[in-house]
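See below for the structure under consideration.
Of the protein chains in this complex, all but one are displayed in their positions.
This part shows subunit A:
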């Protein structure tokens, strides 16, 4: 397999590199916007779990260009700087982070909060789905602090066993909750995006970051585990049919006549957790396994 094989298998990966996006997920936000006009009238936007920063790139291009627009990107990890985006390296479960965001917006709440974060999947499905749900709920929790009434919240979800519990939780806070899948997201992937419009917290709700929002549990009346009544929100496919198909393998010379040229990745990851292990391996300094036990 050469370096071009991923370009062949994944047209959006290749287009992202060619268009200077840090990740192919930029197309997902663009296609979501195409469907929902997410950026209309938005001047203050927050990108939670922003690294590597492709969504911030889209936000700064769509909002930051309008002069009055402000984009704040929050992530636990360091991220390469982006023009027009204010970065906060912080924890979205901390109140200080929420305050810092508001401060940057000069006291005004945000119009749009997006979160494309996902935990590093472990392969154990129930753990991964739980972790993703907690990330979304943490994003929702901080959004309750920074989002203006009527504002919009977009977050990645894994459509697994307990996704209806998330839907019912989101419905408490938003007048409209939809599940959207951009065409740049693959059919084989369980990811989708919860597009929540019209922020409208229940009466008497006090935002409180000291307590985590816990996911709902199954309810025998309106969200059953195995009964017919489940909270399944309408599903919308975003991006028109003429757009590229993320599942399809394309030849390197696309039909638009442009000639293929290999482009290296825009932004390689900054200090991944396995960095030290890789360095040691390269130097041959990993702990050695015994081979033949005794040399007589």
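Some observations on this one:
Please note the rule applied: contacts are C-beta pairs under 8 Å (C-beta built on N, C-alpha and C of every residue); 3 or more make two chains touch, one makes a residue touch a chain; residues count from 1.
Note that in this section contacts and distances are computed from a predicted model.
Within the choices "tRNA (34-2'-O)-methyltransferase regulator WDR6", "Electron transfer flavoprotein regulatory factor 1", "non-specific serine/threonine protein kinase" or "Potassium channel domain-containing protein", the name that UniProt assigns to the complex's undisplayed chain is "tRNA (34-2'-O)-methyltransferase regulator WDR6". Within the complete assembly, A:228 is the residue of A:83, A:149 or A:228 that touches the hidden chain. Residue-wise, the contact with the chain that is not shown comes from A:159, picked out of A:24, A:62, A:145 or A:159. The omitted chain makes contact with subunit A at the following residues, 5, 8-9, 76, 91, 93, 120, 122-126, 130-131, 134-135, 138, 159-161, 163-164, 167, 181, 183, 187, 190, 210-212, 214, 217, 225-228, 230, 232-237, 241, 245, 247-251, 271, 273-277, 280-281, 285-296.
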